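With one protein chain withheld, the remaining protein chains of the complex are depicted in position.
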Amino acid sequence: MRVFQMQRWSAIALLFFLTIHMIVVHYPPFHINFDNILVRMQNPVWKVIDILFLLTVLIHALAGAYQVITDFDRAFDYRKGLAWAAVVIGVVAFVFGAATIWSFQPPV
Amino acid sequence: MSQNGSNNFVTVRIQRYNPEVDKKPRLQEYQVKLKAGMTVLDALHEIKTHHDGSVTFRRSCRHGICGSCAMNINGRNTLACETPLKDEVDSRGRVTIRPLPYLPVIKDLVVDRTTFWEQYLRVKPWLVPPDNIPEKEFRMSPEEVEALHSAETCIMCGACYSSCTVIGLNKRYIGPHALLKAFLRVLDPRDAAPGERLADIAGADGVYRCHTVFNCIDACPKGLNPTQAIETLRKLAQKRQKFEAARRERQQHLSEPISVK
Amino acid sequence: MTNDVIIHDVVIVGAGLAGTWAAMTAAQQGVKDVAVLSKLHPLRSHSGAAQGGIAAALNNVRPVAGTGPRGPLEQIPEGDELVDSWELHMFDTIKGSDWLGDQDKIEVMVKDAIDILYQYEHMGCVFSRTPDGRIAQRRFGGHSAPRANYSADRTGHVLLHTIHEQALKHGVKFYPEWYVMDLIIEDNSVRGVVTLEVLTGEIRTIRAKAVMFATGGYGRAFKITSNAFANTGDGVAIAYDAGAPLMDMEFVQFHPTGLYRHGILMSEACRGEGGYLINKDGDHFMKKYAPDKMELAPRDLVSRSEQTEINEGRGVMEDGQGIYLDLRHLGAEKIMKRLPQIRELAINFAGVDPIEEPIPIQPTAHYSMGGIPTDVDGQVIADAEGTPIVGFFAGGEVACVSVHGANRLGTNSLLEASVFGRRAGHAIARFIKGGAELLPLTGDPAERNRRIVAELMDGDGRENVEDIAQELKSTMTQNCGIYRNEAQLKKALNDVKALQERFKSARVMDRSKRFNTDVLAALETKHLLTFSEVIVAGALNRTESRGAHARTDYPKRDDEAWMKHTIAHKSEDGTPRLSYKEVTVFWDRFPPQERKY
Partner (left out) sequence: MYKSTGFISFFLRRFTGVALVLYLFLHLWVIGSATAGPDVFNARLDAVQGPVFKLFEILLLAAVIYHAFDGIRLLIVHYFDVTEYRKSLFYAAFVVAAILTIAGGIPLFLFMLQEMG
């Protein structure tokens, strides 16, 4: 089934992205503000990586949430609706997240 | 085995519940004298015939082949008839017996297995033979048979089914026992419908609903491995066409001797 | 209380191999409305416990030349000379039966055997295989060629699951956990059955044009038995009470290798694969009793040999009541591959790993040769003249065709249940399609059965059912066991009668209607008491030793006086009325001989 496969492939991709994310963004710990993120974001490669990360994490998270909910007997009948809801939430969140990443622009 | 267990008494705690008269289940205690070689089923019999005839449970073969007596002993699903009583006694001299979890209780240790059998039926457990039936037997290699033994041994006791967390959440899931049956048929070189079977079990209530909890393996009194069967079915479902083609090819030669290398 | 009557064309009682074969076949032949009632879920039937194999002269393997009766086996190369035939199978079965089996019927069974095996295989049964892919075969006691077709040591299990699945495929309706407690026969034709639905406790009548009994054996009348709790001979007792006769009930097979104290079967396949029996002194004592076949002599002979060793003080274990079954020389690999279940059972129940230690065993009541007399189509016969009871069929262990005569050979009973189950299915289909009618009932048969249950639940008796059952089993084992004599049998008869009397004031402990297994146990005990009397009466009358019936006071077979079947009817006063029926013998082909192995 597609959801199952999505869950596995996104998990494998996440292994890669999440590791990078954790190492680069959170270690060593520092006080986060706009400017120190901007330093990294000036390189467009990071923007691409972050957008891909965003994409996989959303797929994984929403597929996961869908699985968790449809595991319940009563929700199982509504799985079509739930799947569409997940897609909509995913698209909205993706647009919002991508805009966020985009907005790390040096002041002109 | 205790040399002379004549003075040893075991406190057997049984969950009692008759939904027609009781509001909720309760644990009742019985003192049973521990005899050499006594199984949990023997203890239940002792209680039923001499302490309290209303204690209710299923049993028949009393040697682990009919699948009647699966129940939850000290939190673990197993066959009462194959479980030595002394192995289950805890430090306080007690053994606790409950019905299989996640299933409606009919009375005491007897559960309603309707969904269990429905799922069994749902995978069409019978073989669909090919058209070219030989006069004598279909030829199968010992290796092909070997692969089936891991599923054919299933006694449909339900220990796996009722230990599976997913079943606890959702009775629409086909369940380990029926998927193991499907595995048996899919892998049988004589079966002419592996494609339909794979298609049927690849839905949201089939192999993809399994969350690899592994309880089924741990519970199975026959040492079977439904998880691995499910993993295999998932893989086969991915390459259904190829598998079907290979099956058709194999069935061209079903009445020819296996060539011995 | 519901009074609604259920109606079916065909009602089959029992979902073991015999009942399920009949149901599947009838449905396949176009009978739409077939119902199978079973007091257990069908897959829990005792057929599933059979281990060793099912006989048929398929000619797939042969002994390696020059290695003797216990040597290795090999597949027969394509086109090579065959070693087996249905005639040989027939002769072995006749000899095994100590010339009490009806030879015409045995011929039908051994011929059908080959075909039914292939049908099993085509339906998906997972048999073990020879290297070139044919069904694997092994040796079995009393068979002069390797013809036990098997699936490891779970043969019955795979056969039962296979046939059950096929019945489901053909739309047979199953009533799991419905206990049949009465059979309605009026004017020599069958009208239906009275059932107790275990879940609700409701007692209802089911009317049918044809009824078949396939309720299995009656080994539970003995203390040490390989039989399941469910094998209480309900079918024989119910049919007998309803006026049908019982045949050859005194022949009860004791299997030589029941697990010590438990009685659980250690399949004959253990000896088929080369296991030895040894006594306290480490002797392979079978040399003495059957120099030729040794451990693979038929069961009655091996059990008697063991009992003699035990009686003469050469038994093992604390009480000297055991014998050792030694598999160690077979090696770990063979044991794990061919006898996995046996190993598991020995470890679980005796704490003994057969790879390292010999298994303590003792003879165990195993198979019921007697039962409801039928012809080769499962049609029940009312008397020695062969008058049919219209619409009443029986098959499997509950029936007595008779193909096993005085002693059944291992692997012949799965065969019997399958072959005669299938034949009964065809006969039932012919009967229904031939315009059988649903006959009316007089009165309400359910009512008298309700009174029986009410009496057990609310009567003022104080006898414990289990105590009665235990005493019955003790006396049957002690006085009507492997060896019998007049004094013992008289004692047994008295005991049974006294227990029947005591049962009248028996009362159960569980008073609820829902899933009351206490009531079932009481009804089953009543059945044990009913047919035990017939066993003992038949044994007392038969003043000879033949097959499984070994009288110490009449140690010889007496063909002159006793080459005949015992037929028992229930008389007015409730005691069995015995009459006798000739055995069918092909004098020119298989005349009686001395039975030596």
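For clarity, chains are labelled A, B and C in written order, and residue numbers in each chain start from 1.
Everything below uses one rule, namely that a contact is a pair of C-beta atoms (placed from the backbone, for glycine too) under 8 Å apart; a residue touches a chain by one contact, two chains touch by 3 or more.
The shown structure was predicted, so the numbers you read here are calculated from the model rather than taken from an experiment.
J.: Any idea which chains on screen the missing one touches?
T.: Spelled out, the missing chain touches these shown chains: A, B.
J.: In the full complex, which residues of chain A touch the absent chain?
T.: 8, 11-12, 14-15, 18, 22, 27-35, 57-58, 61-62, 64-65, 68, 93, 96-97, 99-100, 103-104, 107
J.: List the chain B residues touching the unshown chain?
T.: Residues touching the hidden chain, for chain B, are 72, 75, 77, 101-102, 162-165, 168, 211-215, 217-218, 225, 227-228, 231, 234.
One rule holds for everything that comes next: only the chains that are shown with their structure count from here on.
J.: Any chance you could check whether A-B or B-C wins on number of contacting C-beta pairs?
T.: Between the two chain pairs, B-C has more contacting C-beta pairs.
J.: Would you kindly tell me how far, in whole Å, the mean C-alpha position of chain C lies from that of chain A?
T.: About 67 Å separates the centre of chain A from that of chain C.
J.: Per the centroid of Cα atoms for each chain, what is the distance between chain A and chain B, given in Å?
T.: 41
J.: Among the residues of chain C, which are close enough to touch at least two other chains?
T.: If we look for residues of chain C contacting two or more partner chains, we find none.
J.: Mark out which residues of chain A touch at least two other chains, giving numbers and ranges.
T.: Chain A, residues with two or more chain partners: not present.
J.: Going by the contact rule at the top, pick out the chain B residues touching chain C in the complex.
T.: 1, 18, 20-21, 37, 39, 48-50, 52-54, 56-68, 82, 84, 106-107, 110, 113, 121, 124-127, 129, 133, 135-142, 144-145, 148-149, 152-153, 155-156, 184-185, 188, 190-191, 257-260
J.: Could you please specify the touching residues of chain B with respect to chain A in the complex?
T.: 166, 169-172, 202-206, 208-209, 211, 234
J.: In the complex formed with chain B, which residues of chain C make contact?
T.: Interface residues on the chain C side: 40-41, 43-46, 48-49, 58, 78, 117-118, 121-124, 126-135, 151-152, 154, 157-158, 161-162, 165-166, 168-169, 199, 228-230, 261-262, 264-265, 341, 344-345, 348-351, 464-466, 508-518, 521.
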